[in-house]
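With one protein chain held back, the other chains of the complex are shown just where they sit.
Chains here go by letter, A, B, C and D, matching the order in which they are written, and residues are numbered from 1 within each.
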Amino acid sequence: MNSQNIYLPYKMRIEKITEEAPMVKTFKLAFVNPEDESNFEFKTGQFGEYSVFGAGESTFCIASSPTHKGYIECTFRKAGKVTTALYNCEEGDIIGFRGPYGNNFPLEDWEGKSVLFIAGGIGLPPVRSVIWNCLDLRDKFKDITILYGAKTVQDLVYKNELEEWAKRPDVKLITTVDPGGETPDWKGEVGFVPSILKKASPKGENAVAIVCGPPIMIKLTLPILLEIGFTEESIFTTLENRMKCGIGQCGHCAVGPYYVCKDGPVINYADLQLLPVEY
Amino acid sequence: MSEFEPKIVAFVCNWCTYAGADLAGTSRIKYAQNVRIVRFPCTGRIDFMLLLKAFEEGADGIIVSGCHPADCHYTSGNYHARRRWMVFKDLLDFIGIDSRRIVFSWVSAAEGAKWAHLVNDTVSEIRNLGPMKEYKNLENVSSNKIGELIND
Amino acid sequence: MTELQNIAKKLFDDGSINLLIGYSNNENGGTSAIFIDNSADIDKLIYNENCHQNLMVYFQKPEVKKFGKLAFVVSLPGLKSVLEIASENQIKDGDAYFIAIDKDGNPSLLQDFHQIEDFITNNQTKPPMGLLKLMEKINNMTREERWQYWTDEFSKCIKCYACRSVCPLCYCTQCITDINIPQWISTESSPIGNLDWHIARAMHLAGRCIGCGECMKACPVDIPLALLTANLNKSIAIHFGDEPGMKADYKYPLSHYKLEDKENFIR
Amino acid sequence: MARIGVFICHCGENIASTVDCGKVAEISSKIPGVVFSTDYKYMCSDPGQTLIKDAIKKYKLTGVVVGACSPRMHEPTFRKVVASEGINPFFCEMANIREHCSWVHPKGEETTQKAADTIRILVEKVRNNEPLYPIKVPVTKRALVIGGGIAGIQASLDIANAGNEVILIEKEPSIGGHMAQLSETFPTLDCSQCILTPRMVEVAQHPNITLMSYSEVESLEGFIGNFKATIRKKARFINEELCNGCGDCTLKCPIKKIPDEFNAEMGKRPAIYVPFPQAVPNKPVIDKDNCTHFKNGKCQFCKTNCSAGAIDFDQQDQLITVDVGAIVVATGFTIKGTDFFPEYGYGKYKDVVTGLQFERLLSSSGPTLGEVRRPSDGKVPKKVVFIACAGSRDPAKGIEYCSKICCMYTAKHAMLYKHKVPDGEADIFYMDIRAGGKNYEEFVRRAVEEDDVNYIRGRVSKVYEKNGKLIVRGVDTLLNSTPVEIEADMVVLATASVAHSDAESLAQKLHISYDSYNFFSEAHPKLRPVETNTAGITLAGACQAPKDIPESVAQASAAASKTIALFSQDLLTREPIIAVSNKSTCVGCFLCQSVCPYLAIEREEIKDRNGNIIKTVASINSGLCQGCGTCVAFCRSKSIDLQGYTNNQVFSEVSALFERSEEYV
Partner (left out) sequence: MNNYKLITKQNLHSFFDALQPKNTIIAPKEINKKYYFKPVDKFEDIALDYIQTVLSAKSVLFPRSDTLFNYHRADGDYNIDEPSPIEKNTIVFGMKPCDASSFVYLSNFFLKDYQDKNIKERLEKLYIISLSCKEADNACFCTSVGSNPASTKGSDLNLTLIENDTYYVEVVTEKGQELINYSADLFQDTKEIDKSKYIANVPQKFDVEQAKQNIDSIFESPLWVKDSLACLGCGICAYACPTCTCFDIQDIGSQFNGSRVRNWDSCAFDLFTKHASGHNPRPVQSQRWRNRIKHKFEYSVENLGLISCVGCGRCIRSCPTSMNIVKTVQIFQGV
């Protein structure tokens, strides 16, 4: 009779809040109970259920890298009831977290290859976890290229880290904003992600691509990736269906027989095409 | 055992009854402490769901008060409210919720004394009716008792 | 071919409609809605006293709307719902054809709201006796008995929302029960959550409900839901003298007022 | 969780004497999200405001709840304080723990708990507040002044002289009001008409003023800066363009014995008449009810005798709609007639008159050309008894207030009587003499000392006729309540000043509030004595409460200055408490449209990329919406919300009503 209640969250204290963009915040969370922290492990690409007591749970990825110990980070946009409650939290407040759930990016398979990250808007947080993971193991990979676009300069998240990556000689960072979204002192590209990708055309051989962003961006980016030499198996994305339980039971995230929370959220393009289009 | 002290909430409009209650204050007219006031721009703004919510939160009685007919700051909010309350009251009666627990009134900005009387009268009437036990009984049903798992 | 089928066939033959929604016999010895998109299926179209579903509920269904021009087989309650949704700006004159079934079971084709109004006036029926009796019985109970009666009934509710789904007037794209900022109605099927839902539903239909009784028939646990709205409509008729579903330009009693409205309950 | 600061004001002893403010602050500090909580003697004072500002900086507050007086008093004050620290002012809410708590409850635990509950309810509201930004609307720089008495005249001239257009409407055929009826004015005894008529002429000739006499407000729509007033211009059956004001018609009219309103029915007038010689406009009007032509169609005397051809029996009432940005209400007052007083003969004794009637007897333009002659037989009365407070300050008569002007005009009447009838005797029954005002007390003293007016402190219980004399029976309370009986030739009642009989219906048309005596209510008795609760509508003169001339004029100028200040802006800043619709969830049933009193709900078509209409939804015109929120409560799918009182805010307030967290028990 000592089965554990899988719905009990870890209690997390909000250590730091960063306002990334309008309506977008990043929380740095630390475990309230040290034992929880020592038992906790996750891999890049996994997600969790974040909760405000009285408001409920909401799902998003762990945006920090597993190589950064002692805390986790998440980035979210204020949209529904829970994210509004989270958005209104202050540093020092206690929230709930359960996880990690889902599969992860197969980093070990990528060793010796070039890695191309493509993200749009609020799609950067899941990718950011992988980016840092790769950067922390920098010598295991060849070229690392990051292509990140947002509607406007204001909407770019992780502005400090973008600067940091831009300065690194071992990373090629391309940032872009949609036409009309630039400011007078904007030094990056102006244009939609797919066309900027086409312009940059990084090599697809012996490389993997991680694509995350709004559905329309992904839809238009995939053909270009194939065109520049990526294989269907080497293109990864994460699915973002509505989730409630995180453990393949509640049924919300099911895409056919596939549970995004359990079998995903990371999926390569070849597998994605086998699924019914219910994501 | 001390005497039952009813919890009363008053939903009032800003222009008449809230001001009337202000006047009761400036005139130092004493009345019962049981009332908690929630301010609305107009009685027309008061959603019937809020009355249900107040009962749910433990109110034993509710006062809904605004401007007299023809005095509405917004011309007609109180007329619409009047119809809505009439229908709502009938529904509560039909369902068996004691509609005497909701007291509707018009209190103008000049009627500080009327406000005080209204509160006092409501408190003593609700005290006679006793606690709103119907709702409290509903609340006591917790969902994990096996007997109740089968929706009975 | 029956007269009903003839009318339907003619509508298809002259290209007036793309989809006809009517009744047919089903596998379980009952009747259910049939969606006929070409005249070949017309022989399945029937009408008898078992055909109760208010088919106007399908008028708002996106997959039905896609078909284009529609025709509905409707009896009195269905036609009343046409006028009611017309008064609520949801259907315009000429948006659909209506094969109206009169009290003797004879079909006739109605096209505009005037015809429907006349039809309704000429085909008035009394509300079912059972419902009236139950309503009277409840009204004669003491308040405590009424409360007991309804809490017992509501406690059965599992919040499947069939009452909402089958109602042609519950066409909101966002129902109050689906809103969580604020959480107007508790999501759990608890006594309070159930009570809130049924009160909200009744209030939202007060003076709008045309009394088809589908909510009650759909309820898997047999809550006599139609009583709530019927009783409200009765009080609205007494207080304000209005009845929904009679005119396409019906003035909804809760969004209008008269200076001389009763206020004997207000202090 | 938000970072909310709670500030409890003692208001000196006003709150602190019954509410334990320190305890309220302590209880409040335990509410989740409240990061700072304190109490202070005077939160609205400079140091109090500084306290709030410092706390906002120090604790990085995101919201503020001030527990103090009514928000109707100090909400703007504290919102300004919060705004000065860079927080959106709508994140400041006031919890009313004075008017609604400390002043109405005894000292004790319960009262403190009520204060704490009130704070908690508002904390929950603030937690769910959203930043709001003021709305700008254009201002129509034209004022409507209702009432052409001295207050309306003064307001019109002030506003017009500042370069703004004014429409002055007067329900009588001429402007002038009560002041035109007066003989001389206290305390200077200068001639009323002499000082008034030049102002009347100035109004008539002012290029910025449009005068509409014999006109009344029919209805009013709109809001500050953007009112739409419909005015009923009553048919006077005279073409004003053609009429040259010669007055021939009034002389030819065969009907001559209609009681003359201007003379307080002490004189007679014809059916076609000019109210008084100096009337502005100086154009006659036909009294339809008394005109033979309108009775049986037979008489045409005036028409046949009008050389200008200005008589027009077919004239109809006209409804004229005007756009105005502000309104000054200066509709004045009326007085009770003698028929109001059973104890003084119900008006059946001809020689019992009202103050206003006596005023006409004193006036050189009056029916007796200024000679004091009593109505019954035209004799000069040798003994006149004046009764002050006739009706006023009398709860039994339903008039509990002081009519304010009677003490002074009664002294004036007695004095003028004595000047005109030096051998006459003037007795005044009074309750108290209220002569607060510049040179007022001196004036009363002059009446006593120089003009031998006899003041008797006491009330008159009865006036009756005996042997052709009026017997005034009263008591002298200064002489141990000795009964007094005086035989008088004439009795003058200083009857109560009251609101016009149509004041209530006018207030309803204008959407302004009024008190239980039907006097119009000011927004604040001390700090906003000129404005009404309806923005853009100000009050001038005795429509608000009884006033004398200097006060009426002063208030008129104040109302004018408020109006001019409003007109000095091109765009008006409005509170953003308005409804907004959610176009994605609205299903367009438009049942909300008919509940909106401002016609602010409009239909908007939502189109797809190809321009096809997908649906029609409700959209709120933010210029017209006044924020009553009736549509919000009405919307089934909650697709309309009211900024400042959103569903989420009020729901949170209600949720917090009785919540007692275990933490703070």
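Following the convention adopted for this analysis, contacts are C-beta pairs under 8 Å (C-beta built on N, C-alpha and C of every residue); 3 or more make two chains touch, one makes a residue touch a chain.
This is a predicted model, so every value here is computed, not measured.
Asks: Which residue from A:G56, A:G120 or A:G213 sits in contact with the chain not drawn here?
Replies: In the full complex, the listed residue that touches the missing chain is A:G56.
Asks: Residues of chain C in contact with the chain that isn't shown?
Replies: Per the touch rule, chain C residues meeting the hidden chain are 26-33, 35, 53, 57-58, 61-64, 156, 158-162, 164-166, 178, 186-190, 214, 217-218, 220-222.
Asks: May I ask you to list the residues on chain D that touch the chain which is not drawn?
Replies: 32, 584, 655, 659, 661-663
Asks: Over the whole complex, note the residues of chain A touching the chain we left out.
Replies: Residues 1, 3-8, 11, 32, 51-57, 79-80, 83, 92-94, 96, 215, 240-242, 244-245, 247-252, 254-257, 262, 276-279 of chain A touch the chain that is not shown.
Quick note on the criterion: only the chains that are shown with their structure count from here on.
Asks: Name whichever of A-D and B-D has more C-beta pairs touching across its two chains.
Replies: B-D
Asks: Relative to the centroid of every protein C-alpha atom displayed, which chain's own C-alpha centroid is closest?
Replies: Looking at where each chain's C-alpha mean falls, the closest to the middle is B.
Asks: For chain A versus chain D, what separation do you get between their C-alpha means, in angstrom?
Replies: Chain centroid spacing, chain A to chain D, equals 64 Å.
Asks: Per the centroid of Cα atoms for each chain, what is the distance between chain C and chain D, given in Å?
Replies: Result: the chain centres lie 52 Å from each other.
Asks: For chain A and chain C, what's the span in angstrom between their mean Cα positions?
Replies: It comes to 47 Å between the two C-alpha centres.
Asks: Touching two or more other chains, which residues of chain C qualify?
Replies: Chain C, residues with two or more chain partners: 176, 181, 184, 254-255.
Asks: Do you know which chain D residues sit against two or more other chains?
Replies: 595, 634, 647, 651, 655
Asks: Pull out all the chain pairs that touch, please.
Replies: All chain pairs meeting the touch criterion are A-C, A-D, B-C, B-D, C-D.
Asks: Enumerate the contact residues on chain C facing chain A in the complex.
Replies: Residues 180-181, 183 of chain C touch chain A in their complex.
Asks: Which stretch or stretches of chain A touch chain C in the complex?
Replies: 56, 80-81, 84
Asks: Contact residues on chain A for chain D in the complex?
Replies: Per the stated touch rule, the residues are 88-90, 93.
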